[in-house]
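Missing here: one protein chain of the complex. Every other protein chain is in place.
Coming up: subunit A.
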Amino acid sequence: MAAAAAPLRTTPLNALHIELGARMVPFAGYSMPVQYPTGLIAEHLHTRRAAGLFDVSHMGQLRLLGPAGAAAFETLMPVDVIGLPVGKQRYGLLLSDEGTIIDDLMFFNQGHDAIFVIVNGACKAGDLAHIQARIAQRCAVVALPEQALLALQGPLAVTALARLAPGVEKLRFMTGGNYAVAGCDCLVTRSGYTGEDGFELSLPAAQAERLARALLAQPEVRPIGLGARNSLRLEAGLCLYGNDIDSSTTPSEAALDWAIQKVRRSGGARAGGFPGADKVLAQIDNPASLPRKRVGLVALEGVPVREHTELQSSDGRKIGTVTSGLPGPTLNQPVAMGYVSPAFAAPGTRVQAIVRGKAVPMQVCAMPFVPANYCR
């Protein structure tokens, strides 16, 4: 009980969550649904089989406006922003001057010199201040606190959404556009954070409940809480900011080199020019220099291995720490991710996790644990 904690904020769907019987918990300063009456496992499996509706309105939304917006934003991230075509979305990393990760985010080129950005809820105030301090003299940085954000995820998400908004089925992974969905004004992108095909819909808060009810009226769709969102993203091998990546980790340590396009790397046309570039590029160029690396891990026995669990070599030396771990509902097997010394990062390497004083055998494995189902 944090006695001095600020009162929790609520999303525009708060009353609907309560009506649906959600168990509400504090998350990123908001009262959020962790699960509904069917429970985390049923919600997780429903999302993998059909379609789940998530309220992610606690996340931060902002817009960069002006002809210099892309070039300015590119000075904050090791990512190709200038080259992102209109109508496309990309994953980005805000970096500190030490080359560590301040936040991970998604950005979308809306055209007309507008870049739409979604950041993590717990980071949004800091991100906004950081972005404004660094680039507000080159473009307008506009927070969008009146926007709600819903995610519809799962193999039948397209079936359900296309019924309400014909045409969305033409979108491919990481593309988007403006659609009227059940009469609501939505910016729709074909993306999400579950490893499944699906959509994220940003819309005015005042319309959010109408949209949610319209989506929940579709036979494929059920409401899903943050508990299942966490287990889905872990099975998909996706990082949770604050657990798996934070301001102590670099992109290479976090195995996020894939997010750094060639154009920004050594020898690229716009190499460097982002915070911590010397260190970040040196680590990409010389992976052997990494002090640690993020890997996927599967437990070879049934014991779940949680965050903060120590990882050891078979001869009992500490080689790393688990940053996320739980029993994977789709796999019916414990899965985890964590950091290990590079010598132990190769898939197939046997390590052991020390759970309640006992050694639990684990094996490093490639991620995602559950194959991604994106519509490419």
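Criterion: a contact is a pair of C-beta atoms (placed from the backbone, for glycine too) under 8 Å apart; a residue touches a chain by one contact, two chains touch by 3 or more; residues count from 1.
Just so we're on the same page, contacts and distances are computed from a predicted model.
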Among "4Fe-4S ferredoxin iron-sulfur binding domain protein", "Glycine cleavage system H protein", "Alpha-E domain-containing protein" or "Sugar ABC transporter permease", the UniProt name of the subunit that does not appear here: "Glycine cleavage system H protein"
Residue, one of A:287, A:302 or A:347, that touches the chain absent here: A:302
Option touching the unshown chain, where A:11, A:35, A:312 or A:352 are the choices: A:35
In subunit A, positions touching the absent partner: 34-35, 39-41, 44, 227, 230-231, 302-304, 306, 326-327, 329, 356
